[in-house]
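Complex shown without one protein chain; remaining protein chains in place.
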Amino acid sequence: MTTVAVPPARARVPRHPSCDHTEEMAARRREFVKRQTGADLTHVGTYSVDPASLPGNIENFTGVAQIPIGITGPLRVLGEHAVGDFYVPLATTEGTLVASYNRGMRLLTENGGVKATVVDDAMQRAPAFALDDARQALHFGKWVADHFEEIRDAAEATTHQGHLISIRQYPVGPLRYLRFNYTTGDAAGQNMTGRATLAACEWIQHHYPGPARYLLSGNIDTDKKHSRLNMLETRGKRVVAEATINRELLRSLMGIDTGHVFWSRQIQMVGSFLAGSASNGAHAANGLAALFIATGQDAANVAESHASISYSQLLENGDYYWSVTLPALIVATHGGGTGLATQRECLEMMGCYGPDKVQKLAEICAAVVLAGEVSLAGAVLHGDWVDSHERLGRNRA
Amino acid sequence: MTTVAVPPARARVPRHPSCDHTEEMAARRREFVKRQTGADLTHVGTYSVDPASLPGNIENFTGVAQIPIGITGPLRVLGEHAVGDFYVPLATTEGTLVASYNRGMRLLTENGGVKATVVDDAMQRAPAFALDDARQALHFGKWVADHFEEIRDAAEATTHQGHLISIRQYPVGPLRYLRFNYTTGDAAGQNMTGRATLAACEWIQHHYPGPARYLLSGNIDTDKKHSRLNMLETRGKRVVAEATINRELLRSLMGIDTGHVFWSRQIQMVGSFLAGSASNGAHAANGLAALFIATGQDAANVAESHASISYSQLLENGDYYWSVTLPALIVATHGGGTGLATQRECLEMMGCYGPDKVQKLAEICAAVVLAGEVSLAGAVLHGDWVDSHERLGRNRA
Amino acid sequence: MTTVAVPPARARVPRHPSCDHTEEMAARRREFVKRQTGADLTHVGTYSVDPASLPGNIENFTGVAQIPIGITGPLRVLGEHAVGDFYVPLATTEGTLVASYNRGMRLLTENGGVKATVVDDAMQRAPAFALDDARQALHFGKWVADHFEEIRDAAEATTHQGHLISIRQYPVGPLRYLRFNYTTGDAAGQNMTGRATLAACEWIQHHYPGPARYLLSGNIDTDKKHSRLNMLETRGKRVVAEATINRELLRSLMGIDTGHVFWSRQIQMVGSFLAGSASNGAHAANGLAALFIATGQDAANVAESHASISYSQLLENGDYYWSVTLPALIVATHGGGTGLATQRECLEMMGCYGPDKVQKLAEICAAVVLAGEVSLAGAVLHGDWVDSHERLGRNRA
Partner (left out) sequence: MTTVAVPPARARVPRHPSCDHTEEMAARRREFVKRQTGADLTHVGTYSVDPASLPGNIENFTGVAQIPIGITGPLRVLGEHAVGDFYVPLATTEGTLVASYNRGMRLLTENGGVKATVVDDAMQRAPAFALDDARQALHFGKWVADHFEEIRDAAEATTHQGHLISIRQYPVGPLRYLRFNYTTGDAAGQNMTGRATLAACEWIQHHYPGPARYLLSGNIDTDKKHSRLNMLETRGKRVVAEATINRELLRSLMGIDTGHVFWSRQIQMVGSFLAGSASNGAHAANGLAALFIATGQDAANVAESHASISYSQLLENGDYYWSVTLPALIVATHGGGTGLATQRECLEMMGCYGPDKVQKLAEICAAVVLAGEVSLAGAVLHGDWVDSHERLGRNRA
């Protein structure tokens, strides 16, 4: 064994052992940072959220990041849950983004609105069980399938909102990667499914007649990571936004022709395929990140949620059918950051706060993404993409 | 041609034609939202950032999202640019995240710190040129290679900080996808490279002896999207964080053995490969999203930046060599949101505000990611992953 | 409409309208080729297969390609179906291949043999249905799930051996990609599943209360193509071969240490992940192509079948657990080329001709692949990889 000889590190960040979520402790930490680094955290220390509301959301609370919000809309959504004209808050520091989405929303709204549909719903935790060999693993896999009800009961005993829908199995060597698929109510559900799957794994390990070692995540969930598997099998909500765009309207509002859009679409689809991209569309991440930050979603889930599949057809009359499918949209209207001060206000602005609102929010997200796709296509083809960044963006030449 | 008959939409968001970035206009929009939706935006309207500082960052400014910041550290970084013990601000609404990263930082710091190295640097815009056929495209490709200096001059004439390093070519059918690689100084550079590449494409189109139609993006950049291409060829910074973790220290601080970690690593690497994941590690997106929001990075770039490649070896003495490579880390210390009130403070806390700081920030980002990887591995293997979310997280059963 | 003016083409290949599979017609075509191109097809015309046996296997039969066969083995297989020491025919023109596989077989056999297990079995045809919009497609998807039994009956009415196991649905926009999974007895089953799925689609189109246009293949089968989907969901057989290799035996027979193998494994797994490879192993395609050609498999299926997932662990005693999983192995012991003269002999050599032998053949295939992996690892690490190609290969410097 080696020994470690390391110079002493700087002081650790102060914490209160029992009552840490207070303005007093936040201030103490800001002073600590000032003493240690010289940085003045005055703006960070300016906030209206109540520190006492933050246990469960943050540790070592010190203040806030203030992220500017621009309001966009109205965006007409024709969902099963979101029906009407919505004003959408986007939190971003990237100039042009709000203006661009706004332009797309205007076009889609004048065109009659965006159809939006949640077509699948499944949140995962995916443990890996290691057996002695592949034959044992095959036996184990059958046993798991045969005991699905009991495993489900063990999982669901830990949660009110989570329901175990299925366990998909992916065999490799002596391993069984199990992908537990849940619905999780209004929550995003990563913690809920983690807890439930732990209980299920413990049940399995206890009842399976033989040794069955497991890892709670074998990395096929794939939590906080884009993957082909999530694109295929859904993570969170799978949502479609679609519209048939009138040729004349597109020409008059954006100065581009649907034929030109479809020509470019062929090039971009091949480019996406060639690059091995998470999306054959343009920039879903932009709208989603801005909406996530505004509404208290987990911004790390942009990793999964930005995956998108565009499918379109040029119709015989010259109109353009355009759809975007988000296969791994992770959103919540309960839990996480959704109840915090500004985040709740932003959800309320869209009527998405409170129970049974997560499908509605998912539909709005997809409609926003479609607006961004249409707008950027217009900017690229009409040649004003760079120009608008010149006018609205921060980084001038 | 079809005609569109659509009921009238709700009112558009108010804007001031010339002077829109004021508290007055922000207040007007908050009132507008209240009138239209009933939502009170009092908290959104509580901020200290000066609206006059926001042109270039947001349109339709209405207020802010307040994202709680927790301070972590000290994290000892042994980079080429970042050298010392850093306190790192993480903005998140996800309980446990700050505590988990903090734990990993403590281990790595006590272990002697994290080596961090920026090994590549390249930001892109990637137009597609459409020629008449593949033979014309082949000819065109040679012509572009032969005129690299002139194309570079045309591109660089639009920017002080951007330098065109290379143009990579990807031929498909009659198309040439060109990937323009730039260094962009302290800026992330997406706008800079867009503008420069537009100028380059115009130069090409004007001088190439033959027709050469182009799209400014053929979707292989791949801007705001993860892709295999970015993982291979770098987008933004390619940064490595690495440490050789002492077996006894890991055991005493986290209660796990390096042999157990390496066993589980095999299962997770195969899982990631099987799933077609953007990362064979655990959760780079968590730390990066939190750091991005705190420091004014573009949160949409979590899409690209969360890609990561873990490589490790179990040494003969039982210690554990652990590295994380971020192939597409997009960060800036100039431009975008980096100069805003709270964001600047957070950069200053790490000595990352001002010129020539972007490599330093990139090194810190990678070190933070490594801390998160180590900590989560410990939690999963030691069995307290779910438990800590129970204690620190918001969603109790 | 444009018109086409093209100089006349050369003569078409002669065919007999009713009785084309004869040596007479073959000879006529060889003469035709000689007349048209000057090429003498004497060797092509030397064969013992009866032309009358070839309807269903080839059109325009003209002769044969003679592919040299080398016999390898014995290879000890401990499967559920293949149990014993097998001699394996490999048809190849690549020097070293037979010797290399033979070396691996010797090691594995002396080590106690290869465990082999078929862990999944599913052949597909995957049509895409286009509905009016995503909501219609969602409704359609539920309808299909609700009518699974009737759809299955329609499909199975066309085949004795094919059984429809499940229909997996992948929604995108207004589309439903349906992946029909079948077991297909001793046949590979692509034609069988095509016919059955056509009948199923026709049934669906006729009975579904609404318009439902379809393509018989929406390209997610993915027939004759590697894909992540096939790697995840199995195409043909999913087979595992595994062995725990004794450290001393490996050292004495191959001159390499298991620790060295495991070190290199980490590098190769990361390389495969980085490259976005169809395999994190070495060269499954080599053994499979040679075995496919010898035994009358469809060589085009090397595209799907070469995908492989290696999973290994270094045990505490220094022995090396090594597994290879082939997720998309497409083999048959009935139909296709399996009954032809030389092909049947090669199947008989392994006791794989006749009914109920396809699982056995699949197990042997996987064991052969593992032998090739072990052998190549030895060659690379021991440094005689290039050297053996010098000695045994054709292309000397």
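By written order: A, B and C. Residues from 1 in each chain.
Rule of thumb we're sticking to: a residue touches a chain if its C-beta (ideal position, glycine included) is under 8 Å from a C-beta of that chain, and two chains touch if they have at least 3 such contacts.
Only a predicted model underlies this, so the values are computations on that prediction, with no experimental measurement involved.
S.K.: Over the full complex, note down every shown chain the hidden chain is touching.
M.R.: Across all of the complex, the chain we cannot see touches A, B, C.
S.K.: Of C:V270, C:L314, C:L329 or C:A362, which residue touches the hidden chain?
M.R.: The single option touching the absent chain is C:V270.
S.K.: From the list C:C19, C:A52 or C:I71, which touches the chain that is not on show?
M.R.: Considering all chains, including the one not shown, the answer is C:I71.
S.K.: Hey, which chain A residues sit against the chain that's not shown?
M.R.: On the chain A side, contact with the omitted chain comes from 228, 231-232, 259, 263, 266-267, 269-270, 272-276, 280, 309-313, 316.
S.K.: Spell out, residue by residue, where the missing chain touches chain B.
M.R.: Counting only chain B, the missing chain is touched by 80, 115, 117, 119-120, 133-135, 137-138, 141, 170-175, 228-229, 232, 238, 240, 242, 276, 309, 311, 323-325.
The rule is simple: only the chains that are shown with their structure count from here on.
S.K.: At the interface of chain A with chain C, does the proportion of residue numbers present on both copies reach over half, so same, or stay under half, so different?
M.R.: Same residues, largely: of all residue numbers at this interface, over half are found in both copies.
S.K.: Of all residues in chain C, which are in touch with two or more distinct other chains?
M.R.: Within chain C, the residues that touch at least two other chains are 228, 232, 276, 309, 311.
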